[in-house]
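The structure follows.
All protein chains but one are shown in place.
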Amino acid sequence: MSTGTTTAGRAGLGGSLKEVTARPEFTLAVLAAAGFVALAVATDGNLLSRGTLEAFFRFLAVPIVIGLSQMVVLAIGQMNLSVGTLTGLCAMVAAWLMLEGGLPAPLAVLGALGVGLAAGLVNGLLVVFTRINGFIVTLATMTIIEGLRYGVNGPDTFQGYSPWLRGLGTASVLGLPVVLVLALVVAALVALFFGRAVVGRQLLATGGSPFAARLSGISNDRSIVIAHGLSGLLAGVAAVITVAASGSVNSSIGDDLLLQSFAAPIIGGVALAGGVVSVAGTCLAAFLVRLVDVMQAQFDINPRWIDLIVGAVVLGAVLLGTVRQKLSKGSS
Amino acid sequence: MSTRTATPPEIPAAGPPGPRGPSRMPLWANPRLGLLILLIALVAIFTVLRPAFLDTTLTLVPLQSDISVYAVVGLSQLAVLSLGHMNMAVGRMAAMSAFAMGLAYDRLGVSLVVGLVIGLIVGTLLGALAGLIISRTGVNSFVVTLAMDFALVGLITILYTRFTDGVAFASRPDGMDALRNDTFADYCMGDLCGPHIPLVAPIALVAVLAVGLLFRFGRLGREILMTGASEKAAELSGIPVRSRVVQAHALSGLLAGLAGFLLAANNGAFSARIGDAFLLPSFLGPVLGGTLLAGGAVSVLGTVLGATLTQVIYKGLNLLQFQLDQLNLYIGLVLLGALSLDRVRHVVAERRRARA
Amino acid sequence: MMLTAENLVKTFPGVRALDRATLRLAAGSVHALLGENGAGKSTLIKILTGVHRPDGGRVALGAAELHLNGPLDAQRAGIGVVHQERNLIPGFSVAENILLHHLPRRLGLVDRARMRAEARRCLGLLDLDLDPDTPVSRLSVAQAQLVEIAKALSVDSKVLLLDEPTASLTGDEADRLYGIVRKLRDSGHAVVLVSHKLEEVFAVADTVTVLRDGRSVAEAEPLAAYTRDQIVDLMVGRAYSSVRLAERHVDPAAPPALRLDKVCTARGHRGISLSVRPGEILGLYGLVGAGRSELAKALLGLDRITSGTVEVRGRPVRIRDVGEALRAHRIGYVTENRKEEGLFLDQPITRNVGVTVWRRLARAGLVTDRAERRLVTRYVDRLGIRIASPSQLAGQLSGGNQQKVSLAKWLAAECEILIVDEPTVGIDVRTKAAFHELIAELAGAGLALLLISSDLPEIVTLADRIAVMNGFGLRGELVNDHDYARMSQAIIRLIHDERVPGERLE
Partner (left out) sequence: GCTRKSDDTTAAGAPTRTPDQVKIALVPGGAHPYFQPWKDAAAKAKSELGVGDVTFNETSDWDQTKQNDVLKSLAAQGYNAFGVFGVSPENINATFEDLKRQGFPVASLASCPAGESDKADFCLSTDVQLAAYKAAQAAIEAMGGQGDLVHLTGNKVDSNTQRRIAGVQKAVDETGGKVKLLQTVTDVDKDLQTAQKAVADLLAAKGDQIQGIVNTAYNPAVAAAEGVERAKLPIKVVAIDDDKTILAGLRNGSVAATVLQNPAGQASVGSYALMKLAGGCTMAQPGVIIDSGSFVVTKDDIDTYDADRQAKTDELKKAFDSRYLSCK
């Protein structure tokens, strides 16, 4: 999962030390490490206690995956406003399949992933066929999915489904929650996809310059459908993690995810214009935002102050990026 | 000189160059006209299914009030779409303005108009601040305004908790109730009474006309549009692009503030929840009306029609008494349909032209 | 015939770009495709490469009809192309850009080793020593152009279409390219060359097709049968007489309209001193990258001037932006980069021209369309801009007409000092001549003109004096005696830092 901002094949493997430190991921990594240490010290080590670390990492999985879900469409220069509600729908479908449909958990998981993928593909196809901006299309489908999400079980909560799946949600390997490991594996695959896979490169080409991509025989329409499909699939993954890790779901699931989905990649250095992705940056940014969450719980801060702080962190991160860019431009 | 110039030139377009460039489309392919037809069709359908759709006091008057609010909300977004920017904090700017108005009425006891002006100034300043950050740092407007939205959500709660007993201002200025309840039909000169138009409607109308005038004929508006079309070229054409960016965002903040006022008037209180539901409609109006997200072109009339269409859909579906899940489903589907319709019209028009 | 395109028709909004154009290519030849700006050359190339679909006509490879549904189909059919505009993915490496249309793959992943090797091979064909891992965003314009050519060569093509491949290349680089073109021809390829540089065309092409207003007026004729003038006549559609520029007299005692004294900039300009008088044309010559455009931009406040003085009409000024330059000092700047800096491509012509004059036309902050249109039409007529209607989008105009629009907005602004940067790059002969006439006429009317150009004949034709820049410094200044041979020699020597006896040097 070492892939940094994936655009070009980088100049030489590894690159010089200066190049490494000049990457936005480096700043984020330093910030994350510093923040973590500071919080550990400030909580007298409570942060490092087993339970706290476990909770920290368990609720890091969804922000990572949902950030990636948004990042995939940002790669082609679009947005997906339906990621949050879609995650909710997929989660409700999975729970419904187990509780009402009587399906075994693995099939329900496949069902959730299938719904995510299908909804994503529909988003993509709508963008391609209507030629309407993806932002608007997903705004409309978000509303539709909201209706569907509510339709599954009204306002009531599903719980008590597959102990196996819930067990998976709480299990750990080597001290790391399984769900986080899953999220990291997904992140590694996404990094591999954009870094090395032909299709991933084609997506980035579409994002970088649609016209040039077209002249190189790349179908931008295909890129759009693939990106949205993948985004939906990742929303499905986020849903599966939610169902497993939280033990109960209702139609409010996903309402908190839309802003998070943007926060992670944007702080992580992904350009809204397309053509640039950063898996490591997205993961690190999710980590940072999670640190803020935990800080709130540890110090009993009014959540509204947290909103203020997150707003400031985002602004700060982008400002820092601009300043650094200016500095590096000035020095070359 | 050449065979090409010998062909008769296009009929000079009478209207403004539409958002999709100079109109070379047949009249029926004009997106605004299509919207109007769709609107009429929907009204007809709803009326047939539920005759109550034409009830004056229960449907038409409230419908006009809602349209007034959401047309202004749409214009607030349109103000920055003109640059190719977005304002993700429209709702929160409205809430902050409404807070300022509420505070002014409650603590300073100012009159309706003075409080409105104070609130609008706050909205304008917030917008200008966003514009300033964007133009100074070059950071994407989406990011800046999203971050601002986060920050304002927090701030608004903190402020309301501080200055009220938690949620809303208790006092209302004189005239506020009339604004909420009255239509011009309530005011008579002898036997001659006004039409059944709510008092908030003309306020929105003034905003619509002013924004329309600004982007259609105003030098400032045109320069904002040119900045949206190409910032680089605008700068090299002598347009002070940074100020234009700040001004467009300030206008967005101003209109958000006005929308906040209108909503507060409609709902009867200056509360922390004002603007919560602004984001989605703020995009729907302009986009349905044919304003592109790319910048450089806007349609004010289209925005009003788009807002009207959205509110008519809500109203109609409400009257049909759909349950919550179906309601969202149908709203989404009708919107997708309306959006695609525009596309279909374009394709057909293009085909025809190619054949011609 | 290897590739034939017959009776192609293509209509764009308001324009019939191709009107039964025909192109016949034979294997083993270099075929020149000529025509004025907007004649339809690029459109034809785009149809042959699947970018546009024709509204009529047919394309055939050998005997079989070709249906090109996209660029990939063209590549599969063995047609390689270098388009007029640059088309590289900014974040990608040189290697990946070269091979983007057929990335070597293994198990769905990019085979990077093979990609690099293959890219090296293509770069090698051009004798280009470039690390395939370099991001293209770090390349110079010329290097990027060469990468585009390498990309076209990477397709195992039998047909190679080059749309103005040398517009941003130096003479040496162009020579190298033509060497390769000849090699390809000798090995049986068919090459199509689009260029406005007729000297190059005559040196390398065997056959020629001339387009005029979307029609082929000469079809696959041997080029040797024509003289340069005959070709120009064909392109233009009437006997073409070379221009005679208006005689001008500049009062040598008149105070300069614009004067730079020992100007240094944040960009790295050192001690630049220049002056232009009203009615005078000062040519500013240099090789690509000499820092001339950057100097102009610094003058307009787009870059910081660190020391030295700028005087306008005798008064020292400090200009902060283009608007101030225009309003306070009546200085205009026609950029070299019309697509990105000069024009609003998605906006109507009226807005493109009107943008500099709204302030003047506005009554109470409002501008009427009628006032704008009246003014714009005047300049459209005066510059002979070919448009379908004033509300046509600027991006729909051909290159030359776009350039005119970009100039028109500064004329409409009623500038007294005009900086014109590379006004005729990519412009056909006739339009170029018209431009020259226009520039001379403007000077004749009393404007002070600073003409930045890398086109030596252009400078020698137009300028009264020629200042030569290199490496962000001024090498010297010459009084132009319009003797091309002598002037060009003196200029080249200046660039290479050889003192020219008798010339003033700073």
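Annotations
We just call them A, B and C in the order they show up, numbering each chain from 1.
In this section, a contact is a pair of C-beta atoms (placed from the backbone, for glycine too) under 8 Å apart; a residue touches a chain by one contact, two chains touch by 3 or more.
In this text, all values refer to a predicted model and were calculated from it rather than measured experimentally.
The hidden chain, counted over the whole complex, makes contact with A, B. Among B:58, B:113, B:294 or B:344, only B:58 touches the chain that is left out of the view.
Screening A:101, A:114, A:247 or A:316 against the full complex identifies A:247 as the residue touching the chain left out. Across the interface with the omitted chain, subunit A contributes residues 43, 46, 49, 51-52, 54-56, 58-59, 62, 150, 154-157, 159-160, 170, 242, 246-257, 293-294, 296-298, 300, 302-304. In the full complex, subunit B touches the hidden chain at residues 50, 52-53, 55, 57-59, 62, 66, 69, 157, 160-161, 165-168, 170, 180-182, 185-189, 193, 263, 266-269, 271-273, 276-277, 314-315, 318-319, 321-324, 327.
By our rule, only the chains that are shown with their structure count from here on.
Centre-to-centre, using mean CA coordinates, subunit A is 31 Å away from subunit B.
For subunit C, residues touching at least two other chains: there are none.
Residue numbers of subunit A whose C-beta contacts span two or more other chains: none are found.
Interface of subunit C with subunit B (complex): residues 11, 13-16, 19, 55, 213-214, 237, 300, 302, 321-327, 333, 335, 340-348, 350-351, 354-356, 358-359, 362, 365-369, 373, 386, 388-393, 409, 413.
Across the complex, subunit A meets subunit C through its residues 7-12, 192, 196-199, 201, 204-205, 208-209, 211-219, 275-276.
Interface of subunit C with subunit A (complex): residues 49, 51, 70-72, 75, 83, 87-93, 95-96, 100-103, 105, 108-110, 112, 131, 133-136.
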